[in-house]
Each structure stands twice: as C-alpha cells, then as structure tokens.
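Just one protein chain is left out here, and the rest sit where they should.
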Amino acid sequence: MEWLNIILQGVLVGGLYAMFAAGLSLIFGVMRLVNIAHGDLIVLAAYVALVATDTLGVNPLLSLVVVVPVMAAIGYALQRLVLNRTLGGDLLPPLLVTFGLSVIIQNGLLELFTADSRKLQAGAIETASLHLGGGLAVGTLPLLQFVVAVAVIAGLQALFYRTALGRAFRATSDDQPVAQLMGLDNRHVFALAMALSLAVVAVAGVFLAVRANFDPSIGPARLIFGFEAVIMGGLGSLWGTLAGGIILGVAQAIGAQLDPGWQLLAGHIAFLVVLALRPEGLFPKVQG
Amino acid sequence: MSVTADATRSVKVAHATPSSRIGVALFVGAVIVLAAAPYWGDRQALRLLAEIFAYVALASLWNLLAGYAGLVSVGQQAYVGLGAYLLFALTMLLDIPPLAAIPLAGLIAAIVAVPVAALIFRLRGHYFAIGTWVVAEVFRLLAAQVSVLGGGSGISLPVGIITAIAPTRQWREFIVYWVALALVVMVLLLIVWLLRSRYGLALTAIRDNELAARSNGIDVRRIKLAIYVGVAFGTAMIGALIFLQKIRISPDTAFSVNDWTAFVIFITVIGGIGRVEGPIIGTIVFFLLRQTLADLGSLYLLMLGAVAIVVMLNAPKGIWGLIADRFGWQMFPLERRVIS
Partner (left out) sequence: MPDPLLEVRALDAGYGDFQALFGISLDVAAGQVVAVIGANGAGKSTLLKSIAGVMPSRRDAVRFDGEPVGDLPAYRRVARGIALVPEGRRLFPSLSVEENLKIGGQLGRPGPWTLPRIYDLFPVLAERRAMPATSLSGGQQQMVAIGRALMSNPKLLLCDEISLGLAPIVVREIYARLPAIVGEGLSLVIVEQDIVQALAAASQVYCLQEGRVALEGAAGALTREAIAAAYFGV
C-alpha cells in the first residue's frame, strides 16, 4: 500500500515535469530551437511570483494573474530582440546564446536575491489532503498541480490543432518562406510561440515555488527534467510528454524510497534506459 | 606514359604561409620561455600559468569537438571530473604513482566514453547537447555515492601521495608545472597534426555539410566517435592534473558546470570557434578580464555571458575569426594550397 502511495506521488510530480517539458517541446516543434535557459526561466518565474506575492500580499497561486503576462511579455521580447537572430539552420548560435542567457539569468538572480533558499506559502492547501480510501491519500496541492498540468497540455493541443494561431505555428514550422506568402510575419509568429512557452513556464514556476524550496541555481536541473520527459515521451507529442513526465516522476519516487540519495539518479537511469531501448521515445509523432 | 599518374605525382599541397611561419616561431619561442618559467617565475606565476595551460587545453579540445566535429557538448565537465576522480582512486586505492595515474586516468575515461557515446549519439543537435549534460549529472551523482572517495563532501589527497612526486615542495611544483605545459603542448600539436591530415580534411567536410561528406564516402559516425573518445581522453588527463594540483576534490567542484563548461565555452566563442588559434586568444582575453574583474563575483559571470552572446550574434567567428578574415593570417600551418 505504501508503494501505491509512492507511485501516486510520482505520478502527480510527473504532471509538474510535464509542464516543464511542454514549453520546451512547443518551442522545438515550432522553430527547432532548444532553449537551454528554459529551466532558469522557470526559476525566474518563481522569483517573479515571489516579488508579486510580497508586493501584492496575495496567495502565490493567485499571483499567476501577474506572473503569466509578465513572463509572456518577456518571452515575446526575448525572441524578437535576441533569439530570432540566432535562427537559421546553424546549431551553434541558438545553443550558445541560450547557454549564455542561462548564465546571465542565474547570476542576475543571484545578485538580486542572493543564494538563499526560498519558498512561497500557499496556506492551508499545502497540507490538505484527499483520502481516496483503502489507505491511499493524495495532497490537495499536488493533485491540483497535476490537474492544471493536464489542462495546460489539453489547452496547448487544442490551440495547436483547432485555432488559427495553431495553424500559423504549424505552417511556419513546416515551411517558413511559404508561410510568409500567407501573410504571416515569421518574426512575430516565433515571438508569439516563445510568449506562449513562457506563459506555460510561468505556471510551472509558480507551482515550483509553492511546492519546494528554490534558489537561483536549480534551473539546470529543471531543464534536464523537462528534457528527459520530452525525450522519453517522444518528440512532437504533447500527451507523450505527459507520459514521459509521469515515468520520470515515478522513477524518482521509487528511487527516493529505496535511498534518498538515489532519487535523481533513478530518474536519469530511467531516461538512459529509454534512450537505449527506444530512442524515438514511447509515443513519437509519425513525422519528424 | 600515363598522363594522370604524372599529374598526381606533380601536384603538391602546401600548408605554410608567411604568417604561419611567424606563428610557429612565436609558438616555439613561447614554449621555450614557458619551460624555463620555474627559473624566472615565482610560485604564484607558476600556478597561474598552469591554470592558463589547462584552460587553453580544455578549450582547444572543446573546440575540436564542437567547432570541427559539430558535436556541441555542454557536459565536458563529466570527463574533467571523471579524470580527477580516477586520479584520486588510482593513487589512493591502487597505489599508482600520481604522474603515471594521469595518462591512465585518461585511458580509462576514453574507454568509458565509448558506451556513453553509443547512448548519446542517438540524440541530435540541441538534444545531444542536453544529453551530454545529463551524463555529467549522472557522473556527479555517482561520484557522490562513492564514500571511499569522500562521498558528497569530498576528500583530500593524502600527503604521502603528493610527496611521492618529488622530495621537495619546490620540485613538486616544478614537475606539476612542466606536466601541465607538456599536456597543453601535446594537445595543441595533436590537434594541428590531426587537422593537417586527411582526417582533418574530413572533419572540415563534416562541419560544412554532413550529408555531402557522407555521400563522398566519409564514415561520419566513426570519425565523430573517434573525436569524442579522443577529446574525453585529453579532457580527463587535464582534469586529473588540475585536481592533482588542487589536492582536494568534491563532486560539486569536479563536475562544476561553471568552471569546466561555461568558462571553456565562453573562451572559445570569444576567441574564435572552429579555428585552432581561437582558444588561445580566448584564454588570454579571459584571464585578462579575470585579473581586472574577478572581485565582482557573479556579476563577472553575468558580464561574461553577455559578452559571449554579443560576440555570438555580431561576430560569430570570434576575435581570431575577425583577424583571420581581415588579414588572412594563420598561426599554425593548416591552410591547404595546391601547388604544381
């Protein structure tokens, strides 16, 4: 029974990892860019939530109303001013520029907020739990987080496949020059995609801030979790990303139960095993 | 009388240019002066120089991997740390003399690199880069589990092993310094030799257009694997030397992303990616900046990141790239000119 609880916790954490991954996957799908600063942007969102919560005096979960638009605006500006200039086939510029960005964000946060560990208090919801019968219990907050993650992914799917904006994303990703012939300004489309990605990052960042301690240095680890979820799930599939996140969460939970020092290792090993046995991921989209 | 046979026999390829003759002369002169450093420099100077050598070597190896073979890794700290931990393990647990342990650590790291490559070569481009980071993380976490080498908090090299290098402290410093110099010279010469050979030509072809290279019969996968393993070998040896000098090791310092990847990448980008001279120029700039700005702590790193971004966007070939394009200089004889 205890194992069932452990696995359940892992599944719920998996939702958070899937949210880390969704933003990453979206950007790669639309513009073939992997943002190495992605994890640091999640941490940035957490700090924006910190500032918003402190100045507005609201519950951190409500600060989403501020954090999401702020991060989306940052995403639009970042893409328009810096990242658009790195696109164009060569691998090194986007990789090195986003790596530089990662270093800048980490050290900038360090200067502004010091290396102290922080955590946002969401109140009673943090300790509340739902009893599912048979000895199973889930925390209300992790459950809420999982539900939000599923909703975000469902929302992204709907956006991509049922809206004009989603059409524009897919067309621009397919064939940039011809997308221009449809009246689409690629620079604007890419910037919107990054804004959307950072909006998702904002949600992930707020949940991260409430769930656990955070400090400027934890960004890279979040990037790696997101990346592992994307690869395990299969490139190009958002629901696959959810599955990948869940596998990662469960692997980590099992590892932690066996020995606290093995939590992270267990996740990495699960990733390496999937990479070795099924490199295309568990639910890859048919087209690459 | 076969015309074609005569034609090939009479075609030669020349590499040297006036600038490269000067460059080689400067290089040889510099090596001689640096080899004599124990006689003109104090202990501080020797330590600083050894650090500079280490970064030139690390950056040159990363440049070979990313700038020539197109394998952009942000996880080379995996091999720096692996080499360092192997040094500690070989000397402390197997009583191998420290100077012999350095190349041995490199060899073992090269062997480890083979299955690692088999795994991460399944990833492409940007995802490959993050994969290398995952590998480094795995190494770091595994190292923290090895309690006999200090576990999570690390360990210091026993005095006995250090004194085994040489009887006096002064001579120990000299020997470690000379090993550092020897390593960086070896790395540079090997890279120049490689680039002059037909493998170098293949590498340039791969860098320019992998598909075209493959359709011309170049075994791209084999070459990339060989480069990856070779770079792991070199990186591990340098890691071993660095921590032999530091005497103390811990998972966080051995596998530090900042020290062994961020700085290395910035050095190479600013100096000039895809050219042998780039890492040398970049290291000099980096250390000049450090001498003047080191007190700023994280602000320094922030500025470095910003400079790297600006360089990448506006001068993607780096400082040496600008110079070489403008004046056509090369420091080592690597150019190929057909003369008949």
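Lettered A and B in written order, each chain numbered from 1.
By definition in this document, contacts are C-beta pairs under 8 Å (C-beta built on N, C-alpha and C of every residue); 3 or more make two chains touch, one makes a residue touch a chain.
Being a predicted model, the structure only gives us computed values, none of them experimental.
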Practice problem: Just list which of the chains on display the missing one touches. | Solution: A
Quiz item: From the list A:Gln180, A:Ser217 or A:Gln263, which touches the chain that is not on show?
Solution: A:Gln180
Quiz prompt | Given A:Leu143, A:Ala171, A:Ile269 or A:Leu282, the one touching the chain that is not displayed | solution = A:Ala171
Quiz item: In the whole complex, what residues of chain A lie against the chain that is missing from view?
Solution: 164, 167-168, 170-171, 173-175, 177-186, 287
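The rule is simple: only the chains that are shown with their structure count from here on.
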Practice problem: Calculate how many whole Å lie between the centre of chain A and the centre of chain B, each centre taken as the average of the chain's C-alpha atoms. | Solution: 33
Self-check item: Residue numbers on chain B that touch chain A, as the complex places them
Solution: 66, 70, 72, 74, 119-120, 122-123, 125-127, 129-131, 133-134, 137-138, 141-142, 144-145, 152, 257-258, 262, 265-266, 269, 273, 298-299, 301-302, 304-306, 308-309, 312-313, 316
Exercise. Would you mind writing out the residues of chain A in touch with chain B in their complex?
Key: 28, 33-34, 36, 82, 85-86, 91-97, 99-104, 106-108, 110-111, 220-221, 223-224, 227-228, 231, 261, 264-265, 268-269, 271-272, 275-276, 279
